[in-house]
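Here you go, one structure.
Removed: one protein chain of the complex. Kept in place: all other protein chains.
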Amino acid sequence: MLVVMKNHATPEEVEAVNEKIRTLGLSPHPIPGAQRVAIGITGNKGPLDPGLFEGMPGVAEAIRVSQPFKLVSREVKEEDTVLDIGGVKLGGRTVIVMAGPCSVESREQILEAAHAVKAAGATFLRGGAFKPRTSPYEFQGLAEEGLKLLALAREQTGLKVITEVMDVETLPMVAEHADVLQIGARNMQNFSLLKQLGNVRKPVLLKRGPSATLREWLMAAEYILARGNYEVALCERGIRTFETMTRNTLDLNAVPVLKALTHLPVLVDPSHGIGLRAHVAAMARAGVAAGADGLLVEVHPRPEKALSDGQQSLTPPEFEGLMRQVRVIAGAVGREI
Amino acid sequence: MLVVMKNHATPEEVEAVNEKIRTLGLSPHPIPGAQRVAIGITGNKGPLDPGLFEGMPGVAEAIRVSQPFKLVSREVKEEDTVLDIGGVKLGGRTVIVMAGPCSVESREQILEAAHAVKAAGATFLRGGAFKPRTSPYEFQGLAEEGLKLLALAREQTGLKVITEVMDVETLPMVAEHADVLQIGARNMQNFSLLKQLGNVRKPVLLKRGPSATLREWLMAAEYILARGNYEVALCERGIRTFETMTRNTLDLNAVPVLKALTHLPVLVDPSHGIGLRAHVAAMARAGVAAGADGLLVEVHPRPEKALSDGQQSLTPPEFEGLMRQVRVIAGAVGREI
Amino acid sequence: MLVVMKNHATPEEVEAVNEKIRTLGLSPHPIPGAQRVAIGITGNKGPLDPGLFEGMPGVAEAIRVSQPFKLVSREVKEEDTVLDIGGVKLGGRTVIVMAGPCSVESREQILEAAHAVKAAGATFLRGGAFKPRTSPYEFQGLAEEGLKLLALAREQTGLKVITEVMDVETLPMVAEHADVLQIGARNMQNFSLLKQLGNVRKPVLLKRGPSATLREWLMAAEYILARGNYEVALCERGIRTFETMTRNTLDLNAVPVLKALTHLPVLVDPSHGIGLRAHVAAMARAGVAAGADGLLVEVHPRPEKALSDGQQSLTPPEFEGLMRQVRVIAGAVGREI
Partner (left out) sequence: MLVVMKNHATPEEVEAVNEKIRTLGLSPHPIPGAQRVAIGITGNKGPLDPGLFEGMPGVAEAIRVSQPFKLVSREVKEEDTVLDIGGVKLGGRTVIVMAGPCSVESREQILEAAHAVKAAGATFLRGGAFKPRTSPYEFQGLAEEGLKLLALAREQTGLKVITEVMDVETLPMVAEHADVLQIGARNMQNFSLLKQLGNVRKPVLLKRGPSATLREWLMAAEYILARGNYEVALCERGIRTFETMTRNTLDLNAVPVLKALTHLPVLVDPSHGIGLRAHVAAMARAGVAAGADGLLVEVHPRPEKALSDGQQSLTPPEFEGLMRQVRVIAGAVGREI
């Protein structure tokens, strides 16, 4: 249930609705809008009667929400959410490109990568300081040193920084250095972490789990919004199927379906999605054509020497080529890069 | 192994190679090319020694083929196969759009659909006369009457006709009326049917099975080529995954991967792929952006009354909108519609 | 809808119900039972009103069938179907074991295999004369010669013969030699073939397609029953998942779920299911423990020389060991082998 307040509803009228909701044993979630406030209700098992609220002063209407996800739903908030990340708008007309190496490996590597992706038109630098690896014997990231190198690259280039946070322990450290906190696919349903992200005042990029349904993914985002952090974007990065020629199966069907279901920005990671350098550009083009609000692309100065994901990382010249291609596609769908 | 003959190799020299192959207990597959003949060898268990052929008169070189599929492979034929279907080129610079209803339902319906998709720019009319349906109690198609209605629509509009063939019994009847024979997803590994298609002189559009790997799909196409029919195109139509919000998961990763592995044209069916009318256009745009050589789109004059697949069929105005969008995307990737 | 007639309903009363169904534009399917006739109704889109039939002479009751599959459903026929195959009962208390090589390769091979599996306690000989193979360059079976060798092995051992039929063309030939017609996984939704099987008077073993849902599988069986052949058994043989260590993922969940939904016998093929010789016996034990009515096991006198599926075929001594193990399990679930 969503209670939509009139344009000039007073704070007292809003609070009266909140109080009514609480007396029903439910939780109110006031969602501030440009013109008027709406109040999401959670905690109910079955549908509520709109009549409970529609007579109250300041209430415009009470709408039933048909999906199990509420705060992330377009039913609750019709207009697109546009995140303002230090002046860069994510979710608006401009398609945002985030690029950089899988892992931060050294000062030289990250700075070289940062300058290269900046020159080609990226607005965000990506790079992992904490790396979730299938094997305990693989490179696990430079940790705090990596975060500092990312901050240095930001200073030199003006790029925003997105990097992965793996646990609650290192969340404050990562939040100190990053502009956007990335939640990796394997942690999409790490609910303890999601709850903490709800308390943080940093935008979050939530990657889809390799076998998460769209519904589960939206529910995971709901965990963050339900705790009060409304700055969330979603990133499709390939699902697990029976196909073995590609690393994952980038599910572009998710893009238009999500754009219809949720007001949150939707990005695409073609690098993890297909996992083959030669085909990253084709999937990036397709992602933008399908309506993605942004791209996450792996770029490494020397992919053949990368400590992780070299087989899917582009060289700087390849990335430049990709940018040229997706710019044309963005124009063809009425957007820009 | 592929034995590539010199440009001016004589028929006798070609035959000598064929004979040599036969004496090794293997099968020769001469593949005529624009300038010179190549001879594929099948039947060997392990790699063959190029020296067996490289000394022979007229032989330019002998190349090891690393994939289990051979005749469909780019290793064997580097340049794109362009099918000439009564003057319409499939696999060339122009992206071909095939559109029409799921099933031929009546004279009025198919003619109305044909004129509408023709007006919007399609060059092929699609429509099923024999319908594979999950339930024996569902509409199974108009059979021969449907084929005649398709032929009538072709006569009136000049569109080419593509329709599904379900079995060997009705193959001659379908081949008589269709310009392209479509093999549905459920028959992708109906090997008895594939073998017969190898003997037919009609182009074949082979749809991907819902859980077929790219390798299995290429091997299924190989069945047709191995019997002598080289006019084959492939069509991605969605794979089966765990996701339930979409009918299937259109796997656009298949497009660039296949274009690298095979010389055959690759089409995309966004209608079956995502199965939701509202999102067909987005997936069509993405398909063309990924490099597809054509689209297969379901269009019905009155989708709400369709006997099958109404929920994914576009109305004629929606299809017109889709055509406008994909034309721009085609231009953005250096092609046209 | 199922109209259940009273025990002593007359043929005229039954025919009156049939006629009533036809005048509604629907199809009656009289299902003869031990004591009384039931008439399935198909062709209706929504639920029918039981009152249409419950007043008619001879009618005991009219029951709504909630599933899209009808004739195969336990709602329509509560007691287990027990197939009588030349005196061998499939679907009763005895767990039936069908064993033999993947392909019939030679007279010596099939006779040796037949004697071995007979000695170990199998009652059916399995072996393919027509082989669906992923590659056109692989061994495709001995065709009619293979069928004759199977018949010879039956003559020598008294084993019943089960073998695969791949198409309508060879159906009469296969039906002449086989006791049970096997439909392979790739042909589960070859509807043209299924329809013909409905007209045949031979039991059919319908294997599950590698990505078929249980519902689709039951609908495929429904195709056969709807045409009049009620002698159908189902065989789980592994589904396609993301796992690559096993050939397929034998889905034993299917066994109890199917036994609840349908009255047809349910078998398990552990050989294709897991695809690894060392683990076939464990999966055979688990299949019987889960409630399977029979097993299909690949046995080859010399697996290392098999023309197909050698890696999953048991040697005769290994098969003997498997039989000993499953006999104990059968006893533990109140059955016998």
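Quick notes on this structure:
For reference, chains read A, B and C in written order, and residue numbers begin at 1 within each chain.
The working rule: a residue touches a chain if its C-beta (ideal position, glycine included) is under 8 Å from a C-beta of that chain, and two chains touch if they have at least 3 such contacts.
Treat the numbers as computed from the prediction; the structure is a model and nothing was measured.
Checked against the full complex, the candidates C:186, C:237, C:263 or C:285 give a single residue touching the omitted chain, namely C:285.
Chain C meets the missing chain through residues 211, 213-215, 239, 241-246, 249-253, 255-257, 260, 273-274, 276, 278-279, 282-283, 285-291, 325, 328-329, 331-333.
The chain not displayed touches chain B at residues 211, 240-242, 244. Where chain A meets the omitted chain, the residues involved are 42-43, 68-69, 132-137, 166-170, 186-187, 189-193, 195, 210-211, 216, 219, 222-223, 226-227, 240.
Going forward, only the chains that are shown with their structure count from here on.
The chain occupying the central position, as judged from C-alpha centroids, is B.
The leading chain pair by number of C-beta pairs in contact is A-B.
When every chain is reduced to the mean of its CA atoms, the largest separation from chain B belongs to A.
Each chain gets a centre from the mean of its Cα atoms; for chain B and chain C, those two points are 34 Å apart.
With centres taken as mean Cα positions, chain C sits 49 Å from chain A.
Multi-chain contact residues of chain C, defined as those touching 2 or more other chains: 211, 240.
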